[in-house]
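Accompanying notes for the structure given below.
One protein chain is absent from this view; the other protein chains keep their places.
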Amino acid sequence: MTEVVERFGGSVRVRVLKDRLVRGACAGAALVALVPLFSVLYYLTVRGLAGLDAAFFTELPKPVGEEGGGMANAIVGSLQLVGLACLFGIPPGVLAGIYLAEFGNGAFGRVVRFCADVMSGVPSITIGIFVYALVVLRTKQFSAFAGGLALAVIMLPTVTRTTEELLKLVPEALREAALGLGVPKWRATLRIMLRTAAPGIATGIMLAVARVAGETAPLLFTAFGNRFWSRGLDEPVASLPVQIYTYAVSPYEEWHRQAWAAALVLVGLVLSLNILARVLVRHRVRT
Amino acid sequence: MDLVGRPADAGRVAFEREASSSRAPSAPFAGAPNGEHAQSDADAVASRAQTSKMRTEELRAFFGRSEVIRGITLPIPEKKVTAIIGPSGCGKSTFIRCLNRMHEVVPGARSTGKVLLDGQEISRGVDPVRIRRRVGMVFQKPNPFPTMSIRDNVLAGLRLNGLRPKDPASLVESALRRVALWDEVKDGLGRSGLSLSGGQQQRLCIARTLATEPEVILMDEPCSALDPIATARVEELIHELQSSYTIVIVTHNMQQAARVSDYTAFFYMGELIEHGRTDAMFTRPRQQKTEDYITGRFG
Partner (left out) sequence: MAQPVQSPSVPVSRAPSKRARGEGNVGDAVFRWLTAAFAATVVVTLLAMAAEMVGASWLSIREFGAEFIVSRDWNPVTEEFGALPFIYGTVVSSLLALAISVPISFGVAIFLSEMAPDWLRNPLGFLVELLAAVPSVVYGLWGIFALAPWMRDTVEPALREHLGFLPFFQGPNQGYGMLTGGVVLAIMITPTISSVSREVLRVVPRTFREAALGLGATRWETIATAVIPVARSGLVGAVILGLGRALGETMAITMLIGNRPEIDVSLFAPAYTMASVIANEFTEATEDLYLAALAEIGLLLFLVTVLLNVLARLLVWRVQAQGGAAT
């Protein structure tokens, strides 16, 4: 026992006190970290609810100075952009993830995995520049298409790695069972492995969708914004995040009110996707 | 050592041909007690009994650089149960995985030599998927598809191959009846396959294999994850199936081999030590190693 005391220094009382202090500090850190979350949620509820009315969901924005109006076009625009992002981002991501899980042990697989990891750390604003240079400069216009593509590029690495990780969790025995029945490998992968991993992959995709739904920076110079309805994918389109930004930095009281309402709607959407995803995971673990 | 395995192979083919004609009437027990004669004698028994459904010739299997099957020549008689026994690591699982091309599924795995099915070489030059439809497999751990119901599990082999059975309901019923699972599950065919007990799951897996109508069924220690009662039921089932299928079963349980099989092959360190009628082998092993193993002196 004396040896132990020497090894860890000081009297037992001091050591226990130190232990308590550190424990308290760590618990305190957890509390401090959550203060902003609750503050944000509080403001959103109070100010957001105050700004929310039926017109918000059904009307177009009014010109500066006029009261009322809504963000119907931004809500639809956001759904459009996220839909496009899913269309462009999910199929390639899932297929790339299948490749990594099934054939990804070689050098090429390692390169792909590495690129996906690096890509997931690239700031979204630079992805905006990339899509601007790639699409907007060439087509000479801001468009929903460009915005959706930018969001898809953000989703791609997440979807790829999630698919890979979850496919790898499916027991190899299931593949063997299918192969043993005389099923070709590709069918075994798609119909058994992917099918079994599907709930988990769906969860990962939901989280990725939740993330891009709130992205603003890459849309600023791809989807741009639109005070009216967008009539096609080749036109600029409004979105909730960009609208929140525009309204928040404006000097108008009325716009601030609507920015809060929009933020409440956006956060409601994003958080419910997050919570739903997690509930699904928990449900799956239990069964 | 070398006396046991390899030299025997050299004279195998000629001997067998001779054996099937001239030596046919003589009882297998009359053979020499050891050495190459002993082995060939076992072959004689097999070939006299009937034609071989499958046969390996000089089969070698590798994982990377290590050779786990060292040149095995073994006939597998039609509509009989052949048990493969041996201490763990002797290559028995790898061997049967070579019989339906499952061996090559493992990265770095490869094989040489011949595997014949109805006299046709199947270890290369043909689509492994076709072979696996003719040579079905039941695995060590029951592995029903978790996303499928009991019914869909039975039909999985057909559906995954894009086939639509004309009368799926009766197909499901007959497959489940043959594994004696029908009465236990008929009221809950829509339930998940995972809701069954381990033994039921394994019988479901056998039903799933039967539904694809294979000619040969390979069983890789099918009872090792089951309790004694479930084991007994699967063994019973094997008995019933052997009238219509050629069965190869790998087991580490010698009593099981003795109970269910007509022929037994004893593997040791990737080599075939002895092969013959099960009753003969368990009562009068011709090789010292076999005797040591079945009397529990090693392994």
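Labels A and B are assigned to the chains in the order they are written; within every chain, residues are numbered from 1.
To be clear about the criterion, a contact is a pair of C-beta atoms (placed from the backbone, for glycine too) under 8 Å apart; a residue touches a chain by one contact, two chains touch by 3 or more.
These numbers come from a predicted model, not from an experiment.
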**Message:** Given that one chain is not shown, which residue among A:K62, A:K168 or A:R211 touches it?
**Reply:** A:R211
**Asked** If you put the missing chain back, which residues of chain A would it touch?
**Response** 1, 4-5, 7-8, 15-16, 18-19, 22-23, 25-30, 32-34, 36-37, 39-40, 43-44, 47, 91-92, 95-96, 98-100, 102-104, 108-109, 111-112, 114-130, 132-134, 137, 153, 156-157, 160, 184-187, 189, 210-211, 213-217, 220-221, 224, 241, 244-245, 248-249, 256, 259-260, 263, 266-267, 270-271, 274, 278
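As a convention for this text, only the chains that are shown with their structure count from here on.
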**Request:** List the centre-to-centre spacing of chain A and chain B in whole Å, with centres computed as mean CA coordinates.
**Result:** 51
**Request:** Under the touch definition given earlier, write down the residues of chain B that touch chain A in their complex.
**Result:** 100, 102, 105, 107, 129-134, 136-139, 141, 143-147, 156-157, 160-161, 205, 208-209, 212
**Asked** Where on chain A is chain B touching in the complex?
**Response** 105, 171, 173-184, 187-188, 191-192, 195-196, 198
